[in-house]
Each structure stands twice: as C-alpha cells, then as structure tokens.
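Working notes, beginning with the structure itself.
Note that this complex is displayed minus one protein chain, with the remaining chains in position.
Naming follows writing order (A, B and C), and every chain is counted from residue 1.
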Amino acid sequence: MKISVLLFASAREAVGAPSVEVALPASATVSDVLREPRLAGLAGLAPSLRFALNEEFARPDAPLREGDVVALLPPVSGG
Amino acid sequence: MKISVLLFASAREAVGAPSVEVALPASATVSDVLREPRLAGLAGLAPSLRFALNEEFARPDAPLREGDVVALLPPVSGG
Amino acid sequence: MEILLTREPLSLDAACRAVRAPGRGGVVLFLGEVRPEEKGKAVSSIEYEAYESMARKELERLAAGAERAHGAAVAVHHRLGPVPAGETSVIVAAASAHRAEAFAACREVIDRLKESAPIWKASFAEAR
Partner (left out) sequence: MEILLTREPLSLDAACRAVRAPGRGGVVLFLGEVRPEEKGKAVSSIEYEAYESMARKELERLAAGAERAHGAAVAVHHRLGPVPAGETSVIVAAASAHRAEAFAACREVIDRLKESAPIWKASFAEAR
C-alpha cells in the first residue's frame, strides 16, 4: 500500500525533504515506514521520534491502511 | 495625647465621618481609640476590624505616641 | 516593580510593558473584572475605596516580596473610584526568565492583595 510520510524540523533536515511516499506491505505498522531507504538518515533520530497517524499521535505498532498519512515528529519545542 | 483616627468603608459609614481626633492618656494603646464615645457606633464591627498605625498594620496592644495616626480597617475587598 | 493606583481605566499593555524585559521569556497577567452580578443581585458598577498611602506601601511590600521569592518583575495596577461592570479593576503582571516563576509571583501577589491591601469595594445595583 502507498503511505505518505511527513517530516518536520530535524527529521526533515536529516532526510532533506518535507515528505516521502513509501510503499509498504498490507500488514505494515506505523514504525515500518522507517524501513524506507530514503529515511535511513533518521537512524540517529529514531529513538526520540514520535509518530502521528492521520494527525493523531499513534503507537509505533498501530496498523496502517492505504493512503494513510504518517508524520515523524522530533521532540517538540513550541510555546 | 492627641491621636488621629482614620475610618474606611463600613467603619466610616457606621461613624458618619472619615476621621476623628481622639484624646488619650500617655500610656494608651492602639485599641484604646475605640473608647472614644463618637466611635461607639463601631461596637458591632469591632471584632472584625484590623488596626493600622502610621500606615502599617499594628497589634491592638501597640503603644501610641503623640500625633500618631491610627486607621480602623474593616475586612478588605480589593482586587 | 511598578505600583499604580488610579481612577483612570487600566491598560493591559501598560501593565505588560511595566514588567517586560529582554531576558524575561515568561509574562503572566491577571485581570480582575467587575462582574455584572454578585450574590444574585445585578451590579452596574463597583466603587473602590482605598487607604491610598497605606495601600501603596502594602502593594510595594507584596510586590517586593514576590520579586525576591520568585526572581520576577512585578507590577500591580488597581483602579479606584467607580468601575463599571465588565471593566477591569485590577491587573497584576509578573515576568521572569521562565513561566513557573512568573505564574507563582503573579498568583502570590493577587492572593495577598486580596487579604491585606487596604482597599474596599461597595457595589451599586443601579447608577448612583
């Protein structure tokens, strides 16, 4: 299935793009997006990343569906 | 000695004046001002009154000196 | 520290400007507003009376205490005389490097003001 991956702040800078389209098997979960070669640059950041699925925080093992949007969120610093 | 007594809010309304000059013996303390006949109307209020001596909160038994200014302060409601 | 006792309408920006400074990243402001109803009775305005000279001293004492305790800058603006319902009767502003201290200082000053500042209110149901 095709999944859109949005990248912000340090994740965007590490990958060098604001978003990436990823093809994953039907049984894939949110954290499986990190298997995408173009996201290899995130290895160092991975432990501190949080995931969002369709604009809601999501657990790494949350199941994905065709067309879902996953966002990789480094530690936030708003306010 | 001559002591000025300032009256505020409900105390002023009970006495009908914003201030009263009181003559007291040399050994008088702050609460002795209440002996003044013109302040008799404060009897009901007395238990809830706080005293100020020369613009500082004072204990009822604080000693007085000629020309001191005592203020009778009902419960406050600022803010 | 800035203490203002005035019969003029209060200004949020003025209170804020009184405490802001480059290093102070957190500013907290409390506004007390005259409610149009109190204990079931309609209120058109509230008259604030103060033992002004002592009130100024008390507010300076409270503000200085909070500034020392929390490392914040504090301003207290209190309106005296008639204050129409819906308008602001008091503003307490506090600023410091981080928000925790600004919240603590602001809260401490308004709480203590309400306990010890020699200021009284008389509410009026209809215009006097």
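In this section, a contact is a pair of C-beta atoms (placed from the backbone, for glycine too) under 8 Å apart; a residue touches a chain by one contact, two chains touch by 3 or more.
For clarity, every value in this text was computed on a predicted model and none was experimentally measured.
Asker: Considering all chains of the complex, which shown ones does the missing chain contact?
Answerer: A, C
Asker: Spell out the interface residues on chain C facing the chain that's missing from view.
Answerer: Contacting residues on chain C, toward the hidden partner: 12-13, 16, 20, 22-37, 85-86, 97, 99, 102-103, 106-107, 110.
Asker: What does the interface between chain A and the hidden chain look like in terms of residue numbers?
Answerer: With respect to the unshown chain, the touching residues of chain A are 6, 8-10, 52, 55-57, 71, 73-74, 76-79.
Everything below uses one rule, namely that only the chains that are shown with their structure count from here on.
Asker: So what's the Cα centroid distance for chain A and chain C, whole Å?
Answerer: 48
Asker: Using mean C-alpha positions as chain centres, tell me how far chain A is from chain B in Å, no decimals.
Answerer: 73
Asker: Quick one: report the Å distance separating chain B from chain C, using the average Cα coordinate of each chain.
Answerer: Whole-Å distance between the two chain centres: 27.
Asker: Where in chain B do residues touch at least two different other chains?
Answerer: none
Asker: Multi-chain contacts only, two chains or more: what residues does chain C have there?
Answerer: Residue numbers touching two or more other chains: none in chain C.
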